[in-house]
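In what follows, a structure is listed as structure tokens, so that the remarks can point back to it.
Yeah, one chain of the complex is gone here, protein chain that is, but the others are all in their spots.
Letters A and B mark the chains in the order given here, with residues in each chain numbered from 1 onward.
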Amino acid sequence: MTNVFLQLLINGIIAGAIYALVASGFSLIYSTNKFVHFAHGGVIALSAYFLFWLFSKLGLNFYLSAPLTILFSSLLGYTLNKIFYRPLRAKKSSSSVLLVVSIALLILLESLVLLFFGADVKIINFIKNNQGVEFFGAIITPSQIAIILVSVILFFALFVFMKKSKIGKAMRAVADNRDVAEIVGISSEKIYSWSFIIGSAIAGCAAILISLEQNITPTMGTNLMIKGFTGAIIGSITNVPGAILGSFLLGIVENFGIWFMPSGYKDAIAFILLFIFLLFRPQGILGIKNNQK
Amino acid sequence: MLKIENLTKKFGGITAVNNCSLEIEKGKITVLIGPNGSGKTTIFNLISGIIKPDQGGVFLNNQNILNYSVDQISNLGISRLFQQPRLFKNLTVKENLLLAIDNEDVKLWKNIFGLNKITEEKQETVKNILEYVGISETKNKIANELSFGQKRLTELARTILNPHQLLMLDEPVGGVNPKIKKDIAKFLLGLKEQGQTILLIEHDMPFTFNIADCIIVINAGRVIAQGTPNEIKQNKEVLETYLGY
Partner (left out) sequence: MIDAYFIHLLILIGIYLILAMSLQLSLGYSGLLNLGHIAFFGIGAYVSAILSLSGVPFLISILVAGIISGFFGWLLSLPTSRLKGDYLALTTLGFSFVVYAIFLNWVEITKGPFGLPGIPRPNIFGIDFSSNTFFLILVVIFVLISYFFIHRICNSQFGKALEATRDDELAAKSLGKHTLKLKSISLVVSAFFAGIAGCLFASYITFIDPSSFTFINLIPILLIVIIGGLASLRGTILATIIIVLLPEPLRFIGLPSSILGPIRQIVFALMLILIMYFKPRGFFGKVDLE
């Protein structure tokens, strides 16, 4: 007997966990740097393909490929900041300019993926998913369980890091008020770099977990980015817990939404929510209103 | 001409304007003075329609203008100069000024079919005001490329060209050199002679005492003193508030 409600809820939580993985890294970067780093989606996509290359193409052990992938994604994020964003920031480019450049970078990264790996779908066969586990009338697969468990641990670790560690506190200081942070001796450029390293490391984890559960496609970056971004906006783009909360909400609303309408409109639900929140509550559910310049 | 009654505005926990009432007489130059943060610019913003008060009313010629938008209030006859420079930086000085003359430029079809030309009369008006404030040579320069003093004068010219019955100038001589300060004092007195009504915010005391007919002293969001320059000079409370001013 299938419990539809519970199944939708579980599907929603899983989707939410995936979006939250994307959103947490992204909002960490946004809150620190104060611009929209759209290319974050590209980092996820490229990392997923990197994992594929190591694990499926080169046959490297998964427990070696995964950490290497995280290393790769951190490095990629750090490099993007160093080569592209930092020089523009030095030129006092507006955040709109950085937004446009980040979109261009997203397209650049996705096109590189298309170029080197082709358009067809790739799969990472690490966890056997053909047999789901029954759970009070709903089905959940092993990789989905893995996603939920690992992401919760990750979020908790991130929370502790932001609250307790020196770098985490410095990041929150810069996010709050960069000028004051610099006065007390925090180098904002260094913090920007760290935010990209850590945010992109989370992106790497996201790539790994998502690839276990879903197919890898060249446009997965854009799609995930839109969903993650929407989740972040719904919760609060300027604080990471808010982004995570918003993403889970998005996942759940999406999945319950298709109870009422054709499943093709699932994405449309996200877009409409995005549009509505940007118009009426851009600071998100948990955010504080501040003046839009 | 302009009256504010019991105006109150709070920002979070801070009361910027506290039950403030004052009246501006027609044909005179009135100057608001007061320490930084006393609420002068907030009062200006409340009059201009940029922010709405929590309580109180603003009356222009006895008409309540509280719920009008910024552009509507401008069209009712209040022309505002801002404390921060607000030129159209990518347009030339001439283009900046032409925009002030009328609002025919908002009519799409009139402009598409060439019915809103820049007439000889408008060209003359621009030329004259530039001569009056002494920056004729900047006419075709891009606003962003002017010196600070030239920018201020351009903005002043633009504010004057905007059809008005009341000029509201927020620190018109803030940051300009002494020569330009003298020129601006001369212009404002000249405008008064033509019967214009001017309301200023200023920190420069010699400048203020030179041109003001009436000085209103603001502190902590309300009027603490009001009178002619001589009366104010002798007012003990004002002197206390302005220790070191």
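Criterion: a residue touches a chain if its C-beta (ideal position, glycine included) is under 8 Å from a C-beta of that chain, and two chains touch if they have at least 3 such contacts.
These figures come from a predicted structure and were not determined experimentally.
> Can you work out which residue in B:Glu25, B:Asp54, B:Asp71 or B:Glu131 touches the chain that's missing from view?
Residue touching the chain left out of view: B:Asp71.
> Looking at the full complex, which residue from B:Glu23, B:Glu95 or B:Asp204 touches the chain that isn't shown here?
Counting the whole complex, the residue in contact with the absent chain is B:Glu95.
> Check the options B:Arg158, B:Lys181 or B:Arg222 and report the residue that touches the missing chain.
Result: among the candidates, B:Arg158 touches the missing chain.
> Just one of B:Phe59, B:Phe82, B:Tyr132 or B:Phe209 touches the chain that is missing; which is it?
Among B:Phe59, B:Phe82, B:Tyr132 or B:Phe209, only B:Phe82 touches the chain that is not shown.
> Out of A:Leu9, A:Leu75 or A:Leu99, which is the one that touches the chain we can't see?
Among A:Leu9, A:Leu75 or A:Leu99, only A:Leu99 touches the chain that is not shown.
> List the residues of chain B that touch the chain left out of this view.
48, 50, 69-71, 74-75, 79-80, 82, 86-91, 95-96, 98-100, 103-108, 111-112, 114, 116, 118, 142, 158, 162
> List every residue of chain A that touches the chain not included in the displayed model.
So the residues of chain A touching the unseen chain are 35-36, 84, 87-88, 91, 93-97, 99-101, 103-105, 107-108, 110-112, 114-115, 118-119, 222, 226, 229, 262, 264-265, 267-268, 271-272, 274-275, 278-279, 282, 292-293.
By our rule, only the chains that are shown with their structure count from here on.
> When the centre of a chain is set as the mean of its C-alpha atoms, what distance in Å lies between chain A and chain B?
Chain A and chain B have C-alpha centres separated by 49 Å.
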